[in-house]
Each structure stands twice: as C-alpha cells, then as structure tokens.
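Omission of a single protein chain aside, the complex is shown with its protein chains in their original locations.
Letters A and B name the chains as they come in the text, with residue numbers starting at 1 for each one.
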Amino acid sequence: MSAEGKKPRYMLVWGGLALLTGIEVATAFVVRKALEGFEIGHEQVTMLIILILLGLAVWKALLVALYFMHLKWESKALRWLAVAPLLPATILVVVVLMEYV
Amino acid sequence: MSTHGAEAVQFEQTSFNVYDKKLGMWVFLASEVMFFTGLIGSYIILRWGASESWPAPGEVLNIGVTAGNTFLLICSSVAMVKAFAAIEEGDQKHLKLWLLATIVMGASFVGVQAYEYTHLIHEGFLPSSGLYGSTFYAMTGFHGFHVTMGVLCMIWVLGKAMRGHYTQENHQGVETIGLYWHFVDLVWIILFTIVYLI
Partner (left out) sequence: MATMTAEPSGIPVREEHHPQPFIRKYIFSTDHKIIGIQFLFTTLFFLMIGGLLAVMLRFQLGFPGEAMPGGSILPETMAPGGIILPEFYISLVTMHGTFMVFFAIMPLLVGVYANYLIPIEIGTHDMAFPRLNMISFWLFLISGLMMLSSFWVVGGASRSGWTQYAPLSANPDASGVFTGQILWCLSIAVFGFSSLLGSINYITTIVNQRAQGMTWFRLPLVIWALFITAILGLLAVPVLTAAVIMLLFDQTIGTTFFLPGGGGQPLLWQHLFWFFGHPEVYILILPAMGFVSEIISNGSRKPIFGYKSMVFAIMAIAFLGFIVWGHHMFQSGMNPRLGMSFMVTTLIIAVPSAIKVFNWMATMWGGAIKFTTPMLFAVGFVMLFTIGGLSGIFMAANPVDIYIHDTYFIVAHIHYVLFGGSLFAIFGAIYFWFPKMFGRMINETAGKIHFALTFILFNLVFFPMHGLGMEGMMRRIYDTSRYTHLSDVQDTNTMISIAAFGLFASGLYFGVLFFWSLFKGKPAPDNPWEANTLEWTLPSPPKHGNWEQLPTVYHGPYEYSHPDMDRDWLLQNERPDIVSPAHEVTIRKGEA
C-alpha cells in the first residue's frame, strides 16, 4: 500500500498546523481584545470568538486526520468508520445541552 | 504450514481494503472518540449550564507554555509520519531516528504537563477546585495518560525496529502505532482549544 504523492506534503501540513495554532492563540487574546474595542456586545464577541476558535480547531483536526492518518487515500468505508462515532457523540452532547435551553 | 492461497480471504476483497491491525486500530479509535466525548461532553454541558461564569482563558492556566506544548505534540506527530514515510522507502536508519524523535517529544509533552500540574497544585488549583478543577484534571489527565501509553508502545515499536523487524514490505506495526499517535494529537488539538482558549 504505497503512498504516491504522500511524502512531500507532510512538511506543508506541519507548517499549516503551526500557523493555525498561532492564529488560534492570537484570536483568543489579541483579536478578542481588539473586538471589544468595537461597539459589539460582549456576548456576541464571545460567540464569534468561540466559533472562530472551534473552526480553526476543526481545520487542524481535519489536516491531521486526512494527511497524517492518511484518510485522504483510504477507502470510503474506512472514512465512514472514522467519522461514524461523531454522530452518537454529537447527539449525546446536543440533547443534554437542551436541558439548559 | 500457512494457509495462504486461493482459499484464504484477502483483505483487499473487502470494501475497507485494510489489513487486520489497521482496521482494529481504527475500530479502537472509534471507541476512544466516545470515551473522550463522555469527558469533554460533560465539560461542555457543565460549563454551558453553570450558573456562574468560569475563569477566563489565561486566568488560571498558562497559555504560553501550553501553546508551546501543543506545538511540540504536533511536531511529534510530524516525526511519527516521517518515520512511517522512511520505512515505506525501506530506510531503516531514518525509521529509528524519527521514532526516537517522536518518543522524546512525546515524553517531553508529558513532562511539561506534569510540570504544569505541580505548578497548579502548588497554587491551590486542585481537582476539588469546583467544576473547573474537576473537568480540567479529568480531561487533561486522561489525555496525558493516553500519551503516556502511546510513548510506552512507541518504545516497544522502536525496540522491534532496532531488531530489524520492519521492512519495506511489512511495517504494519509502524503504521498502526502511528494512527494511535496522531489520534492522541488530534484530541489534544480539540482539548487545547476548548479548555485553554475558550
């Protein structure tokens, strides 16, 4: 099961991960402070920051899963297996969060 | 007497197209997703539903050190994948070097975490420090436990590599432990964001 074209990408992915981490930390502090300067409510700022951070985290996770764990080159069935537990996981968290809605 | 041949089933005939060890590891990782969901999901639920707000990022925890630690773990993942790439080319020397690098970086990650723990405990931040303490120590503690187990398994794999066990044709064990290692990195990517930055 050789990896045509896999090899050159790793360092690029590494760079991407490093960059995204940096952006995350920046967002959490610098951007948060900057946004608070504008006339946006504190809660909206927090929500926006959270969404951005989660998005960045998911992007990083996808990079690791697709490139380092080779999912990009695996069968569809294996990709489904990798993703499948996210469904019950999401159901659990979302449903229980409804207790506080 | 082996039973390879026409009557034995080949994994390439299945829709997964994945050998036993790798399939077994992915199945295991699916269960690990659910385990961490139990812990991380509880954190999300408890925090969302809390009547008082929890400490802001950086108030209790050291973001700078942990961000560096996060980068270290990511580097160890790169080292792991380079070890795999090496043995795919039959490069025994770089397989061992990159495996060693992964072990060193992984062990350092745990070391930094342990240092962070002693610092926090010294400051009076304990598992009994309310829900923030409960969830923080449960999540990061179990992640650290998983990293430690990974390091131990990696040492075992390195031992086998030193004995020339892996070849270009067969290095299933390297790919399999690699998957576990990347998963542990992936979980940390999520944890770092939601525990330290949000």
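Rule of thumb we're sticking to: a residue touches a chain if its C-beta (ideal position, glycine included) is under 8 Å from a C-beta of that chain, and two chains touch if they have at least 3 such contacts.
All figures in this text were calculated on a predicted structure; none of them were measured in a lab.
Of the candidate positions B:Val65, B:Leu97, B:Val112 or B:Ala138, contact with the unshown chain belongs to B:Ala138. Think of the hidden chain as still there; on chain A it touches residues 85, 88, 91-92, 95-96, 98-99, 101. Residues of chain B in contact with the chain left out of this view: 1-4, 6-11, 14, 16, 18-21, 23-24, 27-28, 30-32, 34-39, 42, 45-46, 49-52, 126-128, 130-131, 133-135, 137-138, 142, 165, 167, 169-170, 172.
Simple rule for what comes next: only the chains that are shown with their structure count from here on.
Chain contact summary for the complex, chain B toward chain A: residues 14-18, 23, 26-27, 29-31, 33-34, 37, 41, 44-45, 48-49, 57-58, 63, 67, 70-71, 74-75, 77-78, 80-82, 85, 88, 178-179, 182-183, 185-186, 189-190, 192-194, 196-198.
Per the touch definition, chain A reaches chain B in the complex via residues 2-3, 6-7, 10-11, 13-14, 17-18, 21, 24-25, 27-29, 49-50, 53-54, 56-57, 60-61, 64-65, 67-69, 74-78, 81-82, 84-86, 88-89, 92-93, 96-97, 99-100.
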